[in-house]
Structures are given as C-alpha cells and as structure tokens.
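Attaching a single structure in structure tokens format; questions to follow.
One protein chain is absent from this view; the other protein chains keep their places.
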Amino acid sequence: MSSIIGVVAPRLLGPALILAAAIIVKGYADVGDGFSAGVIVATALALRYVSLGWELAERSLPVLRRAPQVATAGLLIALATGFAGPLVGDPPFTHYPRAGESVIHIGTLELITAVVFDLGLFLFVTAAFVVLIHHLARLAQGGPR
Amino acid sequence: MSHPTPLAWLAVVIAALAFGACLLLAMSGGGRVDIPWIPSLGIRFELEFDGLAAMYALLATGIGVAVFTYGAGYLPIHLHHAHRPRDDDRRFWPWMLLFMAAMVVLACAQDLIVLFVAFDLTAVASYFLIGFDRERRDARGAAMMALLVTVTTAVLMLIGAVLLSVEHGTSSIPTLIDVAEAGPVTTLATLLIAVAALAKSAQVPLHFWLPRAMEAPTPVSAYLHSAAMVAAGVLVIGRIHPLLALEPMVLDGLLVIGVCSIVIGGLLSLAQDELKQVLAYSTVSQYGYVVVLYGLGGPVAAGAAAFYVIAHAIAKSALFMTAGTVILATDETRLSRLGGLVRPMPLLAAASGAAAMALAALPLTIGFFKDELFFAAATERGPLTGIVAVLAAALTLAYIGRFWLRLFAGPLGIEPHAVPRLLVVPILVLGVLGIAGGIVVEPFARLAEAAASVTYGAPVAIHPAYHLDTRPENLMALAAWLVGAIILVAAPIRQPIVTRVAVLGGRLGPRRWYGALLQGLSRLSDAIHGEEVRDLRRSVAAVLVPTGVLIGIGFLATPSAWDYRIGDIGREDLPVVVLLGLGVGAALTVTRDPGRLRPVLALSVLGFALAAVYAVMAAPDVALVAVLVEAVYTLVFVAVFAVLPLSQRAAASAAHTARRRRDLAAGVIAGIGAFITIWAALSREPSQRGDALELIRLTPQAHGSDVVTVILADFRGLDTMVEITVLAVAVVGATSLLRRGRSW
Amino acid sequence: MTLIYALAAGALFGIGAYLVMRRDLLRVVLGVVVISQAATLTLMASALGFGAAPIYPLPSGAISDPLSQAMALTSVVIGLATTALLLVLVLRVVDVFRSQGLDEVAEDEVAQEATLDAEHALGHEDEEAAAR
Partner (left out) sequence: MTLLSLAILIPWAAGIALVAVDGRRPVVGWAAVATLGGTLVALVALGAEVLTHGEVVVTTGGWPRGVGITLRADAAGVLFAVLSVGVLLAATAHLVMGGVRERTFPGIVVLLAAGLTGLFLTGDLFNFYVFFELAMLASYVLATYGGSRRSLGSALVFTLVNLLGTFVFLLSVAGIYHVTGTLDMAAIGARMDAVDPNAGILIAVGFFVAFSVKLGLFPFHFWLPTVYTGARPAVAAILAGGLANVGAYGLLRFGGELLPRELDLAAGALVVIGAASVLYGGVLAISRHNGSEMLAYSAIGQVGYVLVAVGIGGPVGFAAAVMISIVNSLNKVLLFLTTRMRGAIVGWAFLLGALSVAGVPPAVGFVAKMELFRAAADAPALLVLLFLGSAMSLLYAFQIYQYDFWRTERHGPRSHRSQLAVLGIVAAVVLVAGLWPEPLVYLSDAAARAVGGAAVVVGDGTVVSDGLPAVTSAP
C-alpha cells in the first residue's frame, strides 16, 4: 500500500496542476472553482509529504518554502479584486466587464475580473494548505520544534 | 508638627468663599441655573437657590468653615499619631471639598435625577472620608458599610425618580409638585425616595452605619455626621414633602420611624461609653425629631423641622469637635475614664457647655426654640405626640447632660496635654453662635421660614420667642427638663436598663441581619462557585442541555398549526435514503469504537456518503468540494492520530459508566433538539418565491453558466472572500500554536 | 424526504454532540467534524427546490436551489478551517498536559483555581468580615 503511494504520489503533482488549471480556465462555465482547484493541488502535495517525508518533499520542491508569501499574495489579490469597485465608485465585488457588457474570450477563458478573483483564491488555498500540511507534517514526523 | 498644611488652608479659604457666596446669594434673593442636561430624556440641570437651598447650603458651607478650620489643626496631629506622612491629607481635603460641593448642589437641585447624582456623590465622598485611616481594618469596614447602606438605598431613590418621571413625564420637582396627584405609583415612588432619605439620615432600622462611621477622623464626623451627610436625607424629605404629603399614610410612616429613632437612638446613646458613639446615637435620635416633624406635616411642623436642623447642626458639630479635642488631648476615647476636664480646659468646657445646652434645649440658647417649635407642632397633632415629644426632649437632656458632665465635671480622670488653639476656637465660635441664637433668634427664624415655605409649598411663619406664661410649650419644656434631670441623676437604675437594651439590640438588631445577609451571600457564592469549578466549567454538555431544554419549551409552548410534514419519498429518493443511512451508521460506529484508525475511516465513510448524497441532489459543486475536503480530513487525521498514543486511563470505572450515560443523555437531548428544529423549518415552505430564482435568471448577465460558481465568485463573492480569510486565520492560529507564529 | 433529512441531520448532530462530550480529546475533534457535516446537510436540505443541477443551459424541469449549495460550500470550508484550528489546539493541549482527556485538563484547572484562591482567601475574607 505505502509503496504504491510512494510511487504514485510524486507523480501526481503534474496531473493535479493541469486539472487545477483546467478548473480555473473553464471558469464559470462548469463545476468547480478556485477553491477546489487549490485543494486538488494541495492534496497532491500532501501525498508527496506522506510518501517522501516532510524534509525530502520540501527539498525536492523548494518553491514550497514560498507558500506563506504566496498565500498572502493570493488573499490580497482576491481582496483587491473584490474592492476594486469602490475605487471607481462602484459597489464592492463589482466584476468587470459588468452585467450585459461584452466579454473577450480566449478559448473558453473569459477575460473577466472574476477569474482574477478565482486565481487569487486558488493561490491562497493551495499555499495555505501547504503551510498547514508543512506544520502538521513536521509535528507528526517529529521535526525540530 | 501641628501646623496646618497649605492644602488645608486652601480648603478653608474655599469653604469661606463658598460660605460668602451663599450668604450673598441668600441675601440677594437667590438665583437659578437651568440648562439642558439630557434633553433626550427631558432631564435638565436645574438648580435654584431657594429658601431650602439657602438654609442647607449655608449650613454646609458655614459649618464647613468651622470644621475645616478645626480639621486644619486636627489632621496633622492625627497623621502624626498614625505615623503617616503629613501630605497624606491630599487624600482628605479634596474629598471634603467635593463633599461640600455635592452638598450645595444637592441643596439647590430642582430635578430628581440631579438630586440623585448629588446624593450619591456625597456617599462616594463619605466612603473615602470614613475610610481615611485606611490602614485600619475597622475604618475600611466602616467605610464599606456606610457606602453599602447609603448607596444601595439611593438606588431606591433613582427608581422612585424614574417612576415619577415615567408617570408624569417630568423629573423636575416643582413641576411634579404641580401636576402629581395621589395614586399608587406616586405613593410608591415617593416612598422609595423617602427610604433612601431615611437611610441617609441614619433612621431606624437603617441607622447602624452611623455609629460605625465614627471610625472616621473627628473632623469628618463633625461635618458629615452632624450637618452634612445625615442632613442630606432630611433635606430630600423637605424638598419633596408636598409629594409625600399626597398620601397621609406615608407621613404616618415617617412619624413612626422618627419616634422609633428618637427612642432607640436616645436609649442607646445613654448606653455608650465611647465619646463619639454617644454623639452618633444622639444624631440618630435628633434626626428622628426632624423626621417626626416632617411626619406631622403642616406649616408649623415644617418650620419647626427647618429650625431644628439649624440648631442641631450648630450644636452637634461643636460637640463632635469637643470629643475630638478631648481624645487628642487625653488619648482616651471612653467616657468612664474621663472627667473633671473643666479645670484644665475651661474654654473648651464653656464652649461645649453652650453647645450641650443648645442641644438640651435650655433657655438662652438657640436650642430652646427648637424644642418650643417642636412641642408646638407635636401638641397640634394630639396629646399622644405631645407626650412622646416630652419624653424625647427628656432623653436628649439626659444623654447630652451625661456626656458633658462625665467629661468636664467630677474628679479629673486623665490629665490632658496641651492642644493647639485651632482645636478649640471653632468650637468656641459655634458655642457662641448657639448662645447668640438664643438671644437674637430672628435671622435663624427667617432662614427656617424660607426653607419651610418650600417644604410646605406655601409661606410659613414661625415666631420663636420667650414667653413667661403657662402655655403648653413651656409646661412641656419644664416637664422635659424635670424628667430628663431624673433620668440623668438616676444612673444606678438607668444604666442597667439601657445596657440591656443595647445588648438586646446587638443581638436582634438590624446590623446583625445585615451581617448575616452579607455572610450568607458570601457562603452561597462560594458554594456555587465550588460546584461550578468542579463540575461544570469543562462541560460542553452544560451548553447543549439548556439549549435542548429551551428548544423543548419553545416546541411545546408555541401556538402552532402543528404542521410537520413527512414529505414524499419517491423511488428516486431511495439512493439518498440508503446513503444517509450508511453515513449515520458510520458515524454511530465512531461513538463505539475505542481505537484510533477505525473511527477516522468511519468518518470518511460518512463524508463520502454525504458527498454522494449531494451528487444525487444535483449539487455537483458541493459534491466535488465535499470529496476533496473529506480526502484532506482523512489524510490529516490518519497522519496525526497515528503518531498519538491511546489514552492511558482504563475506562471501566463506575464513574466512567455514569459519565458515559450522562453524555449519552446530553447527546440524545442535543440530537432531538436539532432534529425538531430542522424538521420544523423544513416542514414549512417559504411564503414567497426564493431569491434563488433571481440568481439563476441573472447568471448569464454575470457571464457565467454554473450558477453556484457565479454565486461564489460574483453575487456572493464577499462571502467567499471572508471564508478564505477565515481559513487564513485558522492557518495563522495553527502556526502560532505550533511554531509560535513562525509561518514556515 | 423532509423527515428523512431532518432525522439524518438530527442524528448526526446528536452523535457529534456525544463525541464532543467524550473525555478523549481527539474524539472531540471528530465530533466537531460530524456536527459540521450535520450543518452542511441541513443547508443542503433547506434548498427550496430539487431537480437538475443549476448549470446553463438549463433543462426545462425543476432546478436545484443554487443558493443553498453555495452556502453549503462556504460552510464546508469554514468547517474545515475551524476543525484545523481545533485539531492543532488539541495537539498542543495533549502536548502540554501530557494527556488526551478533557478531565485531566479540568482537574488541572481545579487545582490551579484552588492555589490561586488560597493566596488571597484569608485576607479577603477578613476584609469582608470587616464590612459586617
């Protein structure tokens, strides 16, 4: 069982990222949002922690170390998207283009600010879970306090 | 050592200025201040320097000048004796001044709320003054008692004031007097105010704080407990007397309480050995006179009451100061050890003799007239009150005679040391004033008349004078002196009786009840607290069970259409039913299984079953997230629980079983409560179409197709933003718990 | 179905409540998870309509209520956040108290309360007595 995880887990990250990208890109059109995308990526990462141990998992992916900053950035991006409206006299959480205005499409990706919001959400959720997993893994696997 | 401090002089100067200002105001016919204070409630800061205000303000400031001067000399010695620094008087003079100011405002207040504020301010100031020797346990206790009794009863005054203002739409006293008519609310309200006033004036049965308050330094007693604090009570009665008079029963009540106070105060005064205690009980008794007079009602009594307050204030503060001087000079507080001081301290003896004579109502003192007016008012009511009045006057003569004679007559008890002149001069001034009032009574009578006119609500005229005839007042005075002299002389018979009364009072008296009440409260508090700490603090059930009970009550007690629906269960619902059953079953195993891993797995069965339910309910978004979240839960719990050892304690004890049963019961109650609430809500359909339809309709305008996603990111994006902030806080909290806030 | 949903949610709430009251702290965390599931289920059940998924193009028949789904989603995430915090808190308590029972924590509390109280009790009671 654990050997299966050991083999599969490190290889899950790629597909998970692609899945997440798909979920965000198709945006409003179908099931799933930034949150689910984030959790999917985070779960894949969590499996790496389980299989490799926290130290190895982090050494193999140094970018993880940036998780707290990414989380903060994600939150601030989402918040900025939400409160951009009041800057130009619109209510908070006004998304642009506004209701009824036409939208530029790039494939299925619609260029609307809601997507930016979703992206911030995704970044935050992924990173926040990573931080949480990092700490729990250290604790469970006896990392230095 | 005995030089007054600059602060003391400053206080004296301020008092003198205040007295001068009051005198000017009184002579110029008064003045008024009327500014909006709490307009939303129609409360105005309304002060008027009318007759009543003039009298009490002059007393408060005038006696204040004398007492402050005395205190300027007294306090340095007092502090020196207690080995305290001289500048500790900064804890004294500000409070004295605040007290005086509050007293003047109280005298002038024309609004019940303002009256209450000033009334309470005097109580707060008195707390600090009585507890001035705060290193002494008894002084602190006495201060606390005075505060508790007077402030607690003052709450009644506030209640009364509010009741009156709600009933009549105003709290302005003159307006109230105009509009109020007899009625249950008015009676109750005035009664409450009267109780507060009586407690402040140390009337039976709430008198017990006053003798204890003698722990205060003497200037405090001389000021607060003769002319200021205790006078505040009768001042209030005098102020709202027309309202009290609406209901004759209230006046009769005053009469009874006043008589009780006279008798009990008088008898107990005779029983005391400590100088200041004699005077304290005498104050109880003396204010009983005033209360009796207010209880009698009518113009004569109103005049007499006002005059009585003046005469008593002058005499009593002089006597208190005498006691203080004697105590400082001899370091002795007991009458039985003292005596014969007339030779070493002739001036003091003379001055206090004058004051004592005034209090005892002997001719050629202002006191004579107070009793003359008192007798006149009493006989007006009937023979019974007349007899009581004579007995009261006799008692006064007896105890004050005992006090003075024991101090100054007879063989020398203790040789006094020399005292600064400041400790004698103020007494002398007041003694002279007492005699002067006995010769030229006019100014005092006018003052009293003006005050009484306010109390009575119509002009009052009093004519105190010496009449060498056999009018009832004179005969009564003679009788009083005679009886008083007999009581004074018959010490061997008198003393056992009054001692027994005192012992009985100590055993059954209100102070005992008061103490028992406090102790009982304290014990009750400790008992409940112990219970709470032992059993309830950690118990979550303590929240769930009351909730369940409330829901039960709500369920049973509400009028209802009893519209609980079972709902249709079609064939297509079967998967949902099965899945829900599976989930609940899995959850149930969690409760039974003592292990670690299996409960976690059972939990994930529950989670995935519910996710499947959501999928069947056509909620793909929820199902997706539920699956993901469930995966996270399972992962985390497995990882974390695996490294934790099982609880070591064996789980077989009887207490454990009982506990388990209790938890089970609480869980069942919580479950049933939740079930009823949810069922009740789900059984009702909304009265209007839901906003959801509008959300669905507008989704294309938000450039989307999945309504749920659009809601999360657009319509209700704010919710989502808060939600992820919640997650952020949770993560931050976790890092702060695990790594002291280090984020990585 | 109304009754079924209510029964299931009520049962989950009761089970969760029972678990929360257990002395084993880790079971307490599981209890909170169960209760949060009960809440989510209730939110889903409180939907005003059941039918097809609310995704355009809409079918002609009944449509499931999207608002209750959105609420359920939010509450799932919040439940996750609170559970995470609670779990960490429990881990800390287990670490600090060297015990996994709420009882031990409570006993500790009683003992601390007693020492804290003893410091002042005498002086305080004397002070109270003075006021009588």
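In this document, chain identifiers A, B and C correspond to the written order of the chains, with residue numbering beginning at 1 in each.
By definition in this document, contacts are C-beta pairs under 8 Å (C-beta built on N, C-alpha and C of every residue); 3 or more make two chains touch, one makes a residue touch a chain.
Note that the structure is a prediction, hence the values are computed from the model and not measured.
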item	value
Partner chains on view for the chain not depicted	A, B, C
Of A:Lys26, A:Arg48 or A:His95, the one touching the omitted chain in the full complex	A:His95
Selected from B:Asp34, B:Asp252, B:Glu415 or B:Asp691 as touching the chain missing from the view	B:Asp691
Absent-chain interface as seen on subunit C, which is shown	9, 13, 17, 20, 25, 28, 32, 35-36, 38-39, 42-43, 45-48, 67-68, 71, 74-75, 78, 81-82, 85-86, 89-90, 92-93, 96-97, 102, 105-106, 108-109, 112, 116-117, 119-121, 123-124, 127-128, 131
Interface with the undisplayed chain - residues on subunit B	36-41, 113, 116-117, 120-121, 123-124, 127, 131, 134, 140, 143-144, 147-148, 151-152, 155-156, 158-159, 162-163, 165-167, 518, 521-522, 524-526, 528-529, 532, 536-540, 542-544, 546-547, 550-551, 553-555, 558-563, 674, 676-678, 680-698, 702, 714-719, 722-723, 725-726, 728-730, 732-733, 735-737, 740-743
In subunit A, positions touching the absent partner	68-69, 72, 75-76, 79, 83, 85-86, 89-95, 98-99
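What we mean here is this: only the chains that are shown with their structure count from here on.
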item	value
Length of the line joining the C-alpha centres of subunit A and subunit C, rounded to whole Å	27
Cα-centroid distance, subunit A relative to subunit B, in whole angstrom	61
Multi-chain contact residues (two or more partners), subunit C	53, 55, 73, 77, 84, 88, 91
Subunit B, residues touching no fewer than two other chains	620-621, 625, 629, 632, 636, 640, 704-706, 708, 712, 720, 724, 727, 731, 734, 738
In the complex, subunit A residues that touch subunit C	30-31, 35, 132, 135-136, 139
Interfacial residue positions of subunit C with respect to subunit B in the complex	1-24, 26-27, 29-30, 33-34, 37-38, 40-42, 44-58, 63-70, 72-74, 76-78, 80-85, 87-89, 91-92, 94, 99-103, 105-106, 109-110, 113, 125-132
Interfacial residue positions of subunit B with respect to subunit C in the complex	137-138, 140-141, 144-145, 148, 514-515, 518-519, 522, 533-534, 537-541, 544, 565-569, 573, 576-577, 580-581, 583-584, 587-588, 590-591, 596, 599-600, 603, 606-607, 610, 613-614, 617-622, 625-626, 629, 632-633, 636-637, 640-641, 644, 647, 649, 659, 663-664, 666-668, 670-672, 674-676, 678-679, 681-683, 685-686, 690-692, 695-696, 699-700, 704-708, 711-712, 716, 719-720, 723-724, 726-727, 729-731, 733-734, 737-738
